[in-house]
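Supplied in structure tokens, the structure appears directly below.
Only one protein chain is missing; all other protein chains are in place.
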Amino acid sequence: MSTREHWVLTFVCPDRPGIVHAISGAVVDAGGNITESQQYTSEDTGRFFMRLQIEAAISKSDFEKQIEKIVGDYQLEYVLDFVGRPMRTVVLVSKAAHCLNDILFRQRSGQLPIELTKVFSNHSDLNDLAKFYGLEFENLPIESGSDKAKFEAKLRDYIKQEKIELIVLARFMQVLSPEFCKEFEGKIINIHHSFLPGFKGANPYAQAHARGVKLIGATAHFVTEDLDEGPIIEQNVTRVDHAASKQALVQIGQDAESKTLTQAIKWFAEHRVLLDGQRTIIFR
Amino acid sequence: MSTREHWVLTFVCPDRPGIVHAISGAVVDAGGNITESQQYTSEDTGRFFMRLQIEAAISKSDFEKQIEKIVGDYQLEYVLDFVGRPMRTVVLVSKAAHCLNDILFRQRSGQLPIELTKVFSNHSDLNDLAKFYGLEFENLPIESGSDKAKFEAKLRDYIKQEKIELIVLARFMQVLSPEFCKEFEGKIINIHHSFLPGFKGANPYAQAHARGVKLIGATAHFVTEDLDEGPIIEQNVTRVDHAASKQALVQIGQDAESKTLTQAIKWFAEHRVLLDGQRTIIFR
Amino acid sequence: MSTREHWVLTFVCPDRPGIVHAISGAVVDAGGNITESQQYTSEDTGRFFMRLQIEAAISKSDFEKQIEKIVGDYQLEYVLDFVGRPMRTVVLVSKAAHCLNDILFRQRSGQLPIELTKVFSNHSDLNDLAKFYGLEFENLPIESGSDKAKFEAKLRDYIKQEKIELIVLARFMQVLSPEFCKEFEGKIINIHHSFLPGFKGANPYAQAHARGVKLIGATAHFVTEDLDEGPIIEQNVTRVDHAASKQALVQIGQDAESKTLTQAIKWFAEHRVLLDGQRTIIFR
Partner (left out) sequence: MSTREHWVLTFVCPDRPGIVHAISGAVVDAGGNITESQQYTSEDTGRFFMRLQIEAAISKSDFEKQIEKIVGDYQLEYVLDFVGRPMRTVVLVSKAAHCLNDILFRQRSGQLPIELTKVFSNHSDLNDLAKFYGLEFENLPIESGSDKAKFEAKLRDYIKQEKIELIVLARFMQVLSPEFCKEFEGKIINIHHSFLPGFKGANPYAQAHARGVKLIGATAHFVTEDLDEGPIIEQNVTRVDHAASKQALVQIGQDAESKTLTQAIKWFAEHRVLLDGQRTIIFR
């Protein structure tokens, strides 16, 4: 029993009868047990999405052979991983500490299944915080277009060399180039400090103050070439009133930002986020 | 295609490998398709719970024959019903209108899959409201123990004659006898005007005011012989501050009450509420 | 003691020292007692806003004389009313019943200090609901521009004749003419079924579905000539997930809509909503 493995399997395929039976058959053949299961059929795209957690006594590669037998019949695109395997993650920050602090604290506390090795920043402010948690911190100032190209080049090398699976923009405040966004599409998560699609672009809190909204929000989304338009992963809001100044909105909003970003990272690292066109499927 | 039926299947059994495969096999044999699926294994009791929605071209009784084949092997206790079939429901009220109004409005709007035929009350205040929605209203005053016995007798007859499946206490304010509670256990839903287990018993708002709590709550629960101790189905809270008087707490709390009770009824009527000892499994 | 009156006084003026002392002096001279008090200084406009509730033994007109003495010195614009006086209100609806039902039920329950005499609609669907609550219901179909002009003319006459103070658009679904909006600016409250400024215009739920947002909202706002741009009074959101279809979003959103609109009406009728340019001050 001590040698049983615990996997997470996600897949997507065109919807048709028999898929669940075929998959559960592979699990039975592996002497396995389904410990968690969620599914969704998209009315928009006619695709079927599933996420399973499976405990079994055979090896992962043997189970993959079982899965491969049905891949063709059902046009499955699947991912098989170990439950809880820490996802290799790099974080990009600027000056604001609240999101990075939340990520590092929760990772250390065992709440986030990610492996962090390095923080990149265009400023040096968060060097001490990263160091306290034992992380390398690389400060690459961005003052010009060529600075940004250098930043992205260094980051790209690091991602490839270290087999990074997730790039987190924790209030990075810089717009990445379309080429970079495209290259790592589906792997970059950003936190935007508004309830998108309201208040896109810069200074969302100033916009929110001017418009007199009664709730301040934050949106964690995948980064795509279209700024602030990538698929939304999670959103939260906090109630504010007329007495909140622009500065107060910034402070109030920060809690929503860290909470929302950390939640999105957790779901992503647990393979709970699947893409259905512009929309995300979140299997909590 | 137009003759395809849509069923909801819920079951509970001891946890063991192969259940999902066996059930999905029955679905495949029925030419069916699983449109919704949720499962849960209880660490407390070692039992496996599942809820499925299935579309298929055969009749319900033919599908039941498929299910019966695996009932023995897996010790399944199951319920099979049509998705959306209105559950036969009776409502008990006293003087407060807010819960009844919410139930009636939502039932009429098509949001609650229940069939309401009658309202019982120990007061006459809500007669007009029931009539507006075309319901019979029976007023049976309860001033004494024998009155209550008569009330319960009439209600019991009605429940049996009309094959009532759900009894809703929408701020009924009377304690039903242990015998009645036992006889219809798992079929009576009550709304308690506090965040149980805090403030059990009478006057929860006065207790909440005295204690100075910052959130006012409501709890929808199954009624058992132990007053205010039955399994909890749903809870909600609303923020209050020191300025709220006892009377204000009552008004503020009423929104939480109707919302919570209506939600519990909806889940119950959609076969989304299963029992695991004292706890409920809610498959949303 | 039985003859003491209870007033609500709101005013706005340029911010400068001594205002509170001057006002509280008028209260002392009236032998009055301040039972509720809120104030706010706008950094944006440099204006001072205050709302007081005052109990006193003199008549309202005598107290007004006291106030008039300081109006000039402080450039006060003020409103003095009786606490709890029902505000004369007309409601405009189309086909959807949820907002109207919530308003009528709460008004009847004593939660909304408004006096309702009539419902105007371009459809006849809600006639029975209005009648149940004893209200006149006028059905004026709007199929053309001239129909709308007639609708507005009838409504304008009614508002003037009946001294209507508040016009509520409870999912009215028609755009009022700029002239009408301007004439009754600050007196028309609309419920928009999205979290403005996201998803302006028609079909916000379809937009929300397409964009994959994780929270569905509603916004109560004053109607101005600029569609969906008037000052926001209240907003609420409800969490949704990927499984919610466009139709489901509509149903889920309706609770936020009625709750938000009713809250805005209550605050307005209690003189708790003041305007600071495009923003509202809400003295809860």
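Each chain gets a letter, A, B and C, in the order it is written, and its residues are counted from 1.
Methods note: a residue touches a chain if its C-beta (ideal position, glycine included) is under 8 Å from a C-beta of that chain, and two chains touch if they have at least 3 such contacts.
Not measured: the values here are computed from a predicted model.
Trainee: With the full complex in mind, choose from B:Phe63, B:Phe105 or B:Phe195 the residue touching the hidden chain.
Mentor: B:Phe195
Trainee: From the listed residues B:Glu234, B:Glu257 or B:Glu270, report the one that touches the chain absent from this view.
Mentor: Of the listed residues, the one touching the omitted chain is B:Glu234.
Trainee: When the complex is taken as a whole, what residues of chain A touch the one chain not shown?
Mentor: Given the touch definition above, chain A has residues 97-98, 101, 105, 109, 111, 132, 251, 255, 259 touching the missing chain.
Trainee: Could you please point out the chain B residues that touch the chain left off the display?
Mentor: Missing-chain contacts on chain B: residues 40, 43, 195-199, 210-215, 217, 231-237, 241-243, 245, 276, 278-282, 284.
Trainee: Contact with the hidden chain only, please: which chain C residues?
Mentor: Touching the missing chain: residues 15-18, 20-21, 24-25, 27-28, 31-39, 41.
Going forward, only the chains that are shown with their structure count from here on.
Trainee: Is the contact between chain B and chain C built from the same residue numbers on each copy (over half shared) or from different ones (under half shared)?
Mentor: same
Trainee: Max contacts between which two chains?
Mentor: A-C
Trainee: What positions in chain C touch 2 or more of the other chains?
Mentor: If we look for residues of chain C contacting two or more partner chains, we find none.
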